[in-house]
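All protein chains but one are shown in place.
In order of appearance the chains are A, B and C, and numbering begins at 1 in each one.
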Amino acid sequence: MLAQIHVTFKDGVLDPQGKTVHNALNDLGYDEVLDVNIGKYLEIKLDSASEEEAEIRVREMCERLLANTVIESFRFNIVPTE
Amino acid sequence: MLAQIHVTFKDGVLDPQGKTVHNALNDLGYDEVLDVNIGKYLEIKLDSASEEEAEIRVREMCERLLANTVIESFRFNIVPTE
Amino acid sequence: MDKPKKNRPGPEITPEIVREHGLTVEEFRRILDLIGRTPNMTELGIFSVMWSEHCSYKSSRPYLRKLPVESPRVLQGPGENAGVIDIGDGLAVAFKIESHNHPSFIEPHQGAATGVGGIMRDVFTMGARPIALMNSLRFGELEEPRTRFLLNGVVDGISSYGNCTGVPTVGGEIYFDACYNGNNLVNAFCLGLVKSDRIFLAGAGGVGNQILYVGSKTGRDGIHGASLLASSVFDENTEDKRPTVQVGDPFTEKLLIEACLELFECDWVVGVQDMGAAGLTSSSFEMAHRAETGVFMDLSKVPLREEGMIPYEILLSESQERMLFVIKPGHEKEALVILDKWGLDAAIIGEVVEEPNDRIQFLGQEVVNLPIIPVVDGALDLKRPTKRPEYLDEVVHISLTEFPDFSRGDAALKKLLACPNIASKEWVYEQYDHMVRLNTLVLPGSDAAVLRIKDTDKAIAISVDCNSRYCYLDPYEGAAIAVAEACRNVVCSGAEPIGLTNCLNFGNPEKPEIMWQFQQAVEGMGDACRFFDIPVVSGNVSLYNETKGEAIYPTPTVAVVGLIEDQTKVMTQGFKKSGDQIALIGFTMEELGGTEYLKTMFDRSAGKPPVLDRKHEKQVQDFCRELIQRGLISSAHDCSEGGLAVAVAESCFSPGCQTLGATLTLESTLRNDTLLFGETQSRFVISFPEERINEIEDLAMAFPVDFSLIGKVGGSHFTIMVNGKEIVKQEIDVLKQIWKTSLGNYAGQTT
Partner (left out) sequence: MKCGIVVFPGSNCDHDCYHILKHILNQETHWLWHKEEANLESFDLVVLPGGFSYGDYLRPGAIASFSPIMNSVITFAKAGGKVLGICNGFQVLLESELLPGTLIQNQSRKFICKNVTVRIENPDTPFTQNCGENRILEIPVAHHQGSYYIDPFSLNQLEENGQILFRYCDTKGKVSAESNPNGSVGSVAGVTNEQKNVMGMMPHPERCADPQLTGIDGQIIFQSLISNS
């Protein structure tokens, strides 16, 4: 199974990296860029018994380690692999 | 319009962060974790005339700046916003 | 009677709302008296932050007034963003230490990072270029996974922020104790260099001057961070009070430093203040207050990061990397050109007015109209009751007979070297860029950090210190020792102490026992500073360091800055040469109270801490500095945690020096444990070439100070003989390995 996890800043939290990349893109002539947010994308290969179990465990992993829930939020989905 | 961009390490490139997180998860008792890859997830708000145009421009941004194509690959999709 | 509500939108002010703003009933009544009407919501928010413990020092101010703040070198004492001390050659150093304890407990990385950013802004607002950072860190027991999470996050935060701004982090201290389990401490220190005739103050200056906003855009970060967090106790409900955490942007800070230093070159810059705790509110009020003027501001002009922000939020936001400049009218364009060059947001948001009020408009409506003086000065000094805590009766009485002495000290020595309070802090400081700017003459790992001042012969030595276990056992004596030890550390490098800054970390001041600790500690610090003739030029108070009723040990951290006139006469703690003589300056008493030895071997934080004999302390310090100035010795190290044995071991394997063994040959009637590991104050371990013995002994006699030859550098072992009997013999490489890797091994565990 594969967990695809997106970790992004919560609304209102400053994203200095996004801000700087936004400016850089504008400077490069991409004037259509209105805003940039940069987060993390994690792929975790799992050996779980079921999707339900994977779901529970991945949520826990996100809360405990993968996301800094004080400033970040996360979402994920579990996809079966062969 | 919103571009959702995933930038990940190419196969074979060592991902020290992924490896550390992998070990940490195993140490925390998540034995089912077989592999971890950590990449970037960017959301770019765009003021483009059309999806086609956005597509062309975002690809260019990725190639020029957002991904380091020596070691990273990228994929993206454009979603309309209100 | 009909009360007109013109221009005063927002909810009605209920007792509930007042309470939520951390204001007492009496305080609210005072507000009504002072302004003669009910404040609106925005104004209430302003009072709430300005009268918070953090901004008003209402519990601590009466005590702080007793600290000595003057010396011929002091150019600026407490009251401005940082203190400034003259070092000659037309130069001065600006420095301060400040806490970021609560934010770092909630989000260690960002909390520590923004702490570093804040203290740097305090220093460069004085017109000084920041040239050194230090920090004092306290965590709970390392066995707790949460501690390791906090430790990693805090060190990472300091590293990412300091390194990116290009200011070296040259030293610090770090301790672990269960009393910090629920409340870690992060105290950040910064020192900057400024021409003594180019010091900037935070005054608004004359009427008509323009108020220029510089730096990052304002978002909803940390609203009520300072007031609510720093003025209340943590418990299960802390979650609810979490403000939006401030995120640091060290890149913007770096640009801000460069841009501000460029602006300071211009003679039309009148005053400057960073927006720290309580943001735009406190900076505008305080600038007006210092200049005895008023200000007018239009919040519609403030660069905003988020949509829909209301005046209340704009005024109380604690978004980072923002400054407020006051410039003479007619120079707006020039200012904006400089700021644009550095890619910073900037806007003129108001001007200085005569009437001593802060009047604030938003979208054409007046939203605040408050008199400056009562808002800034109006918080009453609280005379909080004090009471000597009962725990003292229990913990200070110990008898040495409770603790069996040893005949071999190997095991204890190894255990102490591995104990995280004594083990090498390399794991920490290797994560900090401590060399950038090419001034660091003594890298981390010696008693004090030493930085040269380029284009002069001078150097600056800095040390931060506090043994909070001593302070727990005797806050008066503990605080005095903190001052003495910090001085001793800078003296070891050859410097003369010239100024001090402090960060007073305590529990809940509403408890008389805590207030007693505070009072005792400030008195001890003040008395020691007076005796050693060291002015306190800046400082910071952090109260309410409690979780679930458990307070931290009183932790009055001090940072002492010392001056070395001749850069070429800088001393370090490591032994330099096989065959050199080792000597002890000072004497050892039969005592173990408050030692790391008792804690590590018997798990006791008990006994009377060592007593500081100030006169004696001064003599040994002067003697040690004299030896260094005359170029007589090769190393100098003070005895602190772990006593004599640990001090000598550390000199054997100090970073930057080759590893050398040593043999100590001691004659003594003391118990072995007190001789090796006791922490009697006022002691230095020095080493020197044999042929200097006579000269040094003569000088010791003339001073006079206690001085005894105790051994020799050399060999592959660390050996200690007492009265002809070997009580320690260990391969020096083995000891070094234990000492060097212990902290990293702890910190690296993930579970």
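Throughout what follows, contacts are C-beta pairs under 8 Å (C-beta built on N, C-alpha and C of every residue); 3 or more make two chains touch, one makes a residue touch a chain.
Values in this document were obtained by computation on a predicted structure and should not be read as measured data.
Q: Under the definition given at the start, what are the shown partners of the omitted chain?
A: The omitted chain makes contact with A, B, C across the full complex.
Q: From the listed residues B:V13, B:I56 or B:V79, report the one that touches the chain absent from this view.
A: Considering the complete complex, B:V13 is the one touching the chain left out.
Q: From the listed residues C:E27, C:D433, C:D527 or C:E546, report the one that touches the chain absent from this view.
A: C:D433
Q: Out of C:F149, C:F251 or C:F587, point to the residue that touches the absent chain in the complete complex.
A: C:F251
Q: In the complete complex, which positions of chain A touch the hidden chain?
A: Residues of chain A in contact with the hidden chain: 16-17, 20-21, 24, 27-28, 38.
Q: Name every residue on chain C in touch with the hidden partner chain.
A: Touch set of chain C with respect to the missing chain: 156, 159-160, 163-166, 249-252, 254-255, 342-343, 429-438, 440-441, 443, 452, 454, 567, 656.
Q: Against the chain that's been left off, what residues of chain B make contact? List them.
A: Chain B touches the chain not shown through residues 12-14, 16-17, 20, 64-66, 68, 70-71.
Note that only the chains that are shown with their structure count from here on.
Q: Between chain B and chain C, what distance separates the C-alpha centroids? Give it in angstrom.
A: Chain centroid spacing, chain B to chain C, equals 41 Å.
Q: Roughly how far is chain A from chain B, centre to centre by C-alpha average, rounded to an integer in Å?
A: The mean C-alpha positions of chain A and chain B differ by 9 Å.
Q: Could you pull out the residues of chain B that touch at least 2 other chains?
A: If we look for residues of chain B contacting two or more partner chains, we find 24, 28.
Q: Where does chain C touch two or more other chains at once, residue-wise?
A: Within chain C, no residue touches at least two other chains.
Q: Mind pulling up the chain A residues that touch chain B in the complex?
A: Touching chain B from chain A are residues 6-8, 18, 21, 24-25, 28, 30, 32-48, 54, 57, 61, 64-66.
Q: Once bound in the complex, which stretches of chain C touch chain A?
A: Its residues touching chain A are 106-107, 109-110, 216, 219-221, 242, 244-249, 251-252, 305-306, 319-320, 343.
Q: Mind listing the chain A positions that touch chain C in their complex?
A: By the definition above, chain A touches chain C via 9, 12-16, 19-20, 23, 68, 70-71.
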